[in-house]
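Heads up, one of the protein chains got dropped from this complex, but the rest are sitting where they should.
The block that comes next holds subunit A.
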Amino acid sequence: MAGIELKDVRKVYAGGVEAVKGVSLDVQDGHFVVLVGPSGCGKSTLLRMVAGLESITSGTIAIGGRTVNELEPAERDIAMVFQNYALYPHMTVRRNLEYGLRNRRIPSDEITRRVNEAAAILEIAPLLDRKPGQLSGGQRQRVAMGRAIVREPAAFLFDEPLSNLDAKLRVQMRAEIRSLQRRLGTTSLYVTHDQLEAMTLADQLVVLSAGHIEQAGSPMEIYERPATLFVATFIGSPAMNLLPIEPETASQLAGSSAVRDSLSVGTTIGIRPEHMRLVGDEGIQDDEIAADLVVTGVELVGAESYVYGVFGAQKAEIAVRVPGYRHFDGGTPIRAAAGATSLHRFDSKTGLRLDSPV
């Protein structure tokens, strides 16, 4: 068991491309930390640097208090689960699980014990004598997990392990990985581009963009108080509604004048679709502001629907969550309202969150 500590880690490729621009991160012992970001944000590179598969241009990486910059992957006491599972196709499942242990000259009765134990936990005991080619995607995923577990490493590294599975299996394996990690208590670093996967798995969520950390914190912290415009739109689906405040914007809005007066030009306000409601006969509350939209489409998700519309002369796109199913033809005018407390404010230029009271 051990924590992982990254200090000002940089990665510059031979061509001068800077993939990771000074990342510092402290993963506490036993925590499940998820690195999330769009493709090309450097999250996989960062994980591979921790694993020892990529060299570190500058900065230090420590696992369990020991600097590992110059150590071989094998010496870092980590296990990794790859996106394509990377099972050895010519070996049986049992040999796949044993491989890392045999290389470390662990006594054979100990190997048998660990393999059987892992097989029992993952329910792959009946598959031990098969080869990876004879397994389904979900089964391969379990074997890949098993190969990590038997090693009993200081940390697990996951590189988008669920992205090759179908949607249903993905949800199931997600829950299994989570409960397995809780049970074993092994420090885990997990890379994904799927924000939903990130939200549900993480103790701590790290949002990366263009090689640097945008925000790190618990999933709820990040969801409720996104630090930047990037985080605000990246976490949550559908994305947070953004409305850049222009000189005439305030006058086009309805509702509380105190709130409207507080909207200063050069800022952007954000409102999550679930914090908005459609205004009916009951009208607008005292602490709400409202906007008149022209409907562009409706998306039925099941228990709820999302009504999409555009606002005002600036044609800002706004999504509103409504319970059940509501139908609107395109072009229908509607009014949507949101409470003052659910507004997020950002500086339009820097993208940073503004925490001035409303």
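In this text, a residue touches a chain if its C-beta (ideal position, glycine included) is under 8 Å from a C-beta of that chain, and two chains touch if they have at least 3 such contacts; residues count from 1.
As a convention for this text, contacts and distances are computed from a predicted model.
**Student:** According to its UniProt record, what is the protein name of the omitted chain, chosen from "Cell division protein FtsX", "NADPH-dependent 2,4-dienoyl-CoA reductase/sulfur reductase-like enzyme", "Aspartate carbamoyltransferase" or "sn-glycerol-3-phosphate transport system permease protein UgpA"?
**Tutor:** According to UniProt, the chain not displayed is called "sn-glycerol-3-phosphate transport system permease protein UgpA".
**Student:** Out of A:79, A:199 or A:216, which is the one that touches the chain we can't see?
**Tutor:** Once the missing chain is taken into account, the touching residue is A:79.
**Student:** Pick out the residues on subunit A that sit against the missing chain.
**Tutor:** 51-53, 72-74, 78-80, 82-84, 86, 88-90, 99-100, 103-104, 133, 147, 151
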